[in-house]
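Complex shown without one protein chain; remaining protein chains in place.
For chain A:
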Amino acid sequence: MSAAAKARRHRRRLWGSLGYHGFGVLASLFFLAPFVWAGLASLRHGTESQSPPLPPWPTNGISFDAYAMLDTFGAGVWRHTFNSLLVSGGTVFLTVIVSLLAGYGFSRYRFPLKNALFVLIIATLMIPFQSILTPLFIILAKLGLNNSLLGLTLVYVTLQLPFSVFMMRNAFDAVPREIEEAARIDGARDFRLLVRVLLPLVMPGVATVAIFAFLNAWNEFLAALILLSDNDKYTLPVLMTAVRAGRLGAINWGAVQAGVMVMTIPCLLIFLALQRYYMRGLMAGAVK
């Protein structure tokens, strides 16, 4: 190959890669800009909060006025963050336990109506929970769980079950039966077998189930809006409707930016840290 041809080829590759990354960077800006803009704007001084974010970064020094302002809504931002964490953490905990047990049962045991019951759980995916909120409200009231974070948590756990039970059954199906038989001979039975021997082997599945449970519970809005009526009980998204509504016709945009950040940052951190498990869940859902 002549030197000129080599140089031409090199140049073409350079242009190709420039075009590729040029597009990539532009598209990345589109997806990142709203977060960055809100994050920077939330650090501006309280007096700047109503002016347009041009430029978005604080010009009078960094301040946490926006977050202090957010704290004046409802029962304070700590309380509502705690509510959200309680509901999301509870949803993760219960979803993992319930789907772990159910996945094990569906994978390792044979009993009457097994397939019908499995299909029943999966089939709930077809029905939008938006259409059963009124009866849920009434049933929770009958159980004494209306306007309670526990009631909301149980609803969220139920909504997570089709995906989670499906994931966990597949996880158990992938564990060779020989391992169980060996453990059984060593005297491990039932519950101990499940916790001591099998749990470590299905941990990736548990991680996937936990991430989806957390994100869905943390982000859910409509059910929380309907099922929680007490100001103190609001989760973060419901609190934000009060911020959005404003006071005396004026919206405090600093508080909006701060609220968006408080709700966004945990999601982004969890996704970035556990991306592998998140994508696995997505693929499992897509292939199904």
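Methods note: contacts are C-beta pairs under 8 Å (C-beta built on N, C-alpha and C of every residue); 3 or more make two chains touch, one makes a residue touch a chain; residues count from 1.
In this text, contacts and distances are computed from a predicted model.
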Protein name as given in UniProt for the chain not displayed, "NADH-quinone oxidoreductase subunit D domain-containing protein", "Amino acid ABC transporter membrane protein 1 (PAAT family)", "Inositol transport system permease protein" or "Cation acetate symporter": "Inositol transport system permease protein"
Omitted-chain contact residue, chosen from A:Ala7, A:Ile179, A:Leu199 or A:Cys267: A:Cys267
Touch with the omitted chain, as defined above, among A:Ser2, A:Thr59 or A:Gln130: A:Gln130
Residue touching the undisplayed chain, where the options are A:Phe35, A:Phe64 or A:Phe93: A:Phe35
Where the unshown chain meets chain A, residue by residue: 17, 20-21, 23-24, 27-28, 30-32, 34-35, 37-38, 49-54, 97-99, 101-102, 104-106, 108-111, 114, 117, 120-121, 124-128, 130-136, 138-139, 154-155, 157-158, 161, 165, 190, 215, 218-222, 226, 237, 240-241, 244, 251, 253, 256-257, 259-260, 263-264, 267-268, 270-272, 275, 278-279, 282-283, 286-287
